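Dumping the structure here so I can ask a few things about it.
Only a single protein chain was left out; the remaining protein chains are all shown in position.
Up next is chain A:
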């Protein structure tokens, strides 16, 4: 979303009544601050001591401390979050790589090579995204239990791959359609086979789109709770499941809860801000540019 596209009309109307334009800008700022306030408050609370965090009315001027973060990382004797953070990183990164390996050739076939009924195939991918997770959860649980895959991070990797593959195929299909066909044909005439064409010709041109797709797959995998909650236990616990340990925490752990929520959200916040322009395109399955 470039900032210049819409400005021509809006500047004109703003120029007509600068006071009104300024007032509306102010309203936008207020809305932005209002929406961000809970997160800012959470950040502030995470740097307070547990006593200061739990006062009413809240104390703005209380001294800042890193105790909440120290507690979160296990200094206070609680469970260390590192295994769950590592599990989440493995599940998110590896499933994203799997998605890329599967989606890139599929999107290539759908966008560059002519495939009969190609839109039908695209819509099949999309329709799987509309199948609620709960619809297949029980058989997956029984399957995992009987095969000993329960509490195994690789099962989550496979499920996260299937969760993100439809979105990735859709997004990449729209990115790859923008690669000029003449370049691909030239490479094929020179005798390049599919893997070479994909890695040497298509991928470099579509790289920004591929990067955005990867970030979105990463975010979804990192955020996922239901699969992880049902199919993981102690060993394969992911970061969101670790967070659910705070659901009933009372009173004196507020700073720790805030620190935990922020640390675990950090990778997603970073990835999301980096990809904000492409985020909407990915989330709307490539239908909105």
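General observations
In this section, a contact is a pair of C-beta atoms (placed from the backbone, for glycine too) under 8 Å apart; a residue touches a chain by one contact, two chains touch by 3 or more; residues count from 1.
Going forward, contacts and distances are computed from a predicted model.
According to its UniProt record, the chain left out of view corresponds to "Various polyols ABC transporter, permease component 1" among "Alpha-ketoacid dehydrogenase subunit beta", "Cell shape-determining protein MreC", "Biotin-independent malonate decarboxylase subunit gamma" or "Various polyols ABC transporter, permease component 1". Residue A:126 is the one among A:90, A:126 or A:187 that touches the chain missing from this view.
If you put the hidden chain back, the residue from A:68, A:81 or A:240 that touches it is A:240. Residues 1-3, 5-14, 21-22, 24-25, 27-29, 31-33, 35-36, 38-39, 41-42, 45, 53-58, 102-103, 105-106, 108-110, 113-121, 123-143, 158-159, 161-162, 165-166, 169, 174, 181, 185, 194, 219, 222-223, 225-226, 229-230, 239-240, 243-244, 246-247, 249, 251, 254, 257-258, 260-262, 264-265, 268-269, 272-273, 276, 279-281, 283-285, 287-289 are the ones on chain A that touch the missing chain.
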